[in-house]
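Let's look at subunit A:
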Amino acid sequence: MNTMTAKATPDTAAGTRESGEIRLVGVTKKFGNAYAVESIDLTIPHGSYCCLLGPSGCGKTTILRMIAGHETPTSGEIFIGEDMVVGKPPVERGTAMMFQSYALFPHLSILDNVAFYLKMRNVGKEERRGKALEMLERVQLDHLKDRMPAQLSGGQQQRVALARSLITNPKVLLLDEPLSALDEFLRLKMRGELKSLQDELGITFVHVTHTQPEAIALADMVVVMDTGRIDQADNANTIYNRPKTPYVARFMGGQNVLTGTVESNAGGAGTLKSEAGSTFEVKLNDSSATVGSKLSIAVRRDQVTIRRGDEASSVGANSIAGIVEATEYQGSYVKVTLRAEGDEFVANVSDRAFFAEPVETGDPVVATWNPEDIHVLSKVDTGGAGDSYLDGGH
Partner candidate 1 sequence: MSSASPSYGSRPWTFYVLALLFTLFVIFLYGPMLAVLVLSFQGPSASLVFPLRDPSLMWFDELFNPRRTGDVVGAFNRSLPLALVVMVLTVLISVTAGFAFRRRFKGATLIFYTAIASLIVPGLVLSIGTIVTFRYLGLSASWNTSGLGAHLSWALPFGLLIMFAVLGRLNPSYEEAAYDLGASKWQTVKEVVVPIVFPGMIAVALFGFTLSYDEFPRSWLTVGSKNTLPLEIWTMTTNVTSPALYALGTVTTIISFLVIAIALSSILFIQRKRSRGK
Partner candidate 2 sequence: MLPTYLQVAPLTVVLTLFFVVPVGLVVLVSFFRYQMLVGIVPDFTLKNYVDLLTNPTTWTLYQSTLKFTLIVLAITFALGFWIAYFLVFHVRNLLTAIGLFLVCTVPFWTSNIIRMISWRPVLGKEGLINSALLNTGVIDQPIEWLLYSDFSVVVAYVHLFTLFMIVPIFNSMARIDKSLLEAAVDAGASRWGVIWNVVLPLSKTGIALGALFVVTLVMGDFFVVTVMSGGLSGSATSGIFNDLQFLNYPRAAANAVILLIIVLLIAASIFRLVDVRKELVR
């Protein structure tokens, strides 16, 4: 697909497509009494690559299906461009969906699968097959046009599914876990191809995934979800480096979350004291962080240094003492997992620094960081949430 050069597709549908901006206003979806999605507000700008990211059951697929028109919201409004689309069929919305299983019709050849949309619009056989063939050429599968779906590899099936979606000339392409059925090598390759395809077409892509690296690699806009709510919607860099909540920090990985009580707050410079007695210096712009209140902070794993520690009493500010639980060699760095103050704390140490002064499981160590690398979270950590995803990102 990286060889695609032509712009968009032969247009038989609705003339020129205008804005593919998606706006969700107060969208709620209930299944029975359970909220799958609860009063969501979200604007996805026209032409952006948006990833909906979250663990399974967080409601990301429900949002995608509501945008697609395969699910109707219980309440709220969904706009695509200027149109309120709730109740409209997918084709009138200008959306096209690529299914997780690809849903290629098993009884139709590749060519007829791609031509299906045109057939539904009563386009003549010759014409629709011609256009479908052009589309297959663009995904470099024209030589397989007479094959049946069952005869294609996973990667080929995905390209056919893509071609079948694009022939509708959508202004929004919706992708439900598009890479999950592929092996690691193909996944990385297709990831790149999806990105360049989106650049080239300039239409809005909404991509559902549960994999953090996938979202960070692809998205202009990452929407992190937690049980029916949006925790943070930002660009990838912000999401990764400046997570708003402990949940996002944990889910995206790469961060340690620490919680303490505000000891002092003078002119933007404050100190926190953890329950175990460690002190952390923080920059506080927020005047609401009054003395005595609780506050959570995050520090990136790769901005932590460790040294062998002696006694806990010798630990200074901006550091935490712990016992090494595990060391894991990752190639360019070593992941050192500590148990510190009853919690897990991870330092990603460059391999050079690590092997200069190696530590082993059971060693007492002190982890230290610079106060300017501290990032204050907007919510106090209630612990636990998303713990099982801690190791998802590195």
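Regarding selection, all candidates are chains of the complex that A comes from, given by their letters.
Just so we're on the same page, contacts are C-beta pairs under 8 Å (C-beta built on N, C-alpha and C of every residue); 3 or more make two chains touch, one makes a residue touch a chain; residues count from 1.
Owing to the predicted nature of the structure, the values given are computational and were not obtained by experimental measurement.
J.: Of 1 or 2, which one touches subunit A within the complex?
T.: 1
J.: Which residues of subunit A touch candidate 1 once you look at their complex with the stated criterion?
T.: Within the complex, subunit A touches candidate 1 at residues 68-70, 89-91, 95-97, 99-101, 103, 105-109, 116-117, 119-121, 146-148, 150-151, 164-165, 168.
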